[in-house]
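The complex appears here minus one protein chain, its other protein chains still in place.
Let's turn to chain A:
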Amino acid sequence: MGEVYVITSGKGGVGKTTTTANVGTYLSVLGKRVLLIDADIGLRNLDVVMGLENRIVFDIVDVVEGRCKPKQALIKDKRFDGLYLLPAAQSKDKTAVSPEQMKALCEQLKEDFDYILIDCPAGIEQGFKNAIAGAQKAIVVTTPEVSAVRDADRIIGLLEAYELHNPKLIINRIRFDMVKRGDMMDIDDILEILSIELLGIIPDDEKIIISTNKGEPVVMDEKSRAGQEYRNIARRILGENIPILSEEENLGFLGKLKRFLGLNNS
């Protein structure tokens, strides 16, 4: 029996889809059977991020409306063993799948998978309620901006209200140069405000855009720091104890000297 995770955020554009694609891909690389569900019905994108857009025949709405069996709608990723995608419908609206249908679908599918990751639509409307209905665990994605953190706080409150307790946080697009200058909130600032457990931080990395352009998950890029952190997050989900990437290594010589001299304690 698999575990169902929903990957969510309040604000759009913070990296939910990229996170779903990369964490899911690496879980499959680590030998797990993984299903990615795109629950952003009406605005699907997980398929293009994964590079599987050409292979869609049926989608999640076809499944719940009985036009095909769930297994017929699953797209197998040929590059990674045990990785599957259930795409969203592009033509329907967010209410095309009800919370009950989502729940039943997840119950049925989790018999065949170790991990099901649901890519949630942004916002707090019906689409959000539908996407979280079948999940047992939640991952909240935010960036270090005031708007994203505020909306993340709202989402954490809502998850609690829907009895998805102890969500984990991923802080995306950290720019260590700006953190050093004091122009970007650091990890501790955000954790102090949101007070939830940290699952990982992803440095801002232009390789994400390059990978997404090609439809290849960045997690397979050995040299990408963002890819490295996505690999770490996947391992943490499997229960491995991997320390969160620190800003230390990014300080450079001067920063390390300052820290050594105790000048850097702000």
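Everything below uses one rule, namely that contacts are C-beta pairs under 8 Å (C-beta built on N, C-alpha and C of every residue); 3 or more make two chains touch, one makes a residue touch a chain; residues count from 1.
Criterion: contacts and distances are computed from a predicted model.
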> Considering the UniProt annotation of the chain absent from this complex, which name among "Peptidoglycan D,D-transpeptidase MrdA", "Ferritin-like domain-containing protein", "Cell division topological specificity factor" or "Indolepyruvate ferredoxin oxidoreductase" applies?
Replying inline: "Cell division topological specificity factor"
> Where the complex has a chain not shown, which of A:93, A:107 or A:189 is the residue touching it?
Replying inline: A:189
> Which residue from A:12, A:31 or A:157 sits in contact with the chain not drawn here?
Replying inline: A:157
> In the full complex, which residues of chain A touch the absent chain?
Replying inline: 145-146, 149-150, 153-154, 157, 179-186, 189, 192-193, 254, 258, 263-264, 266
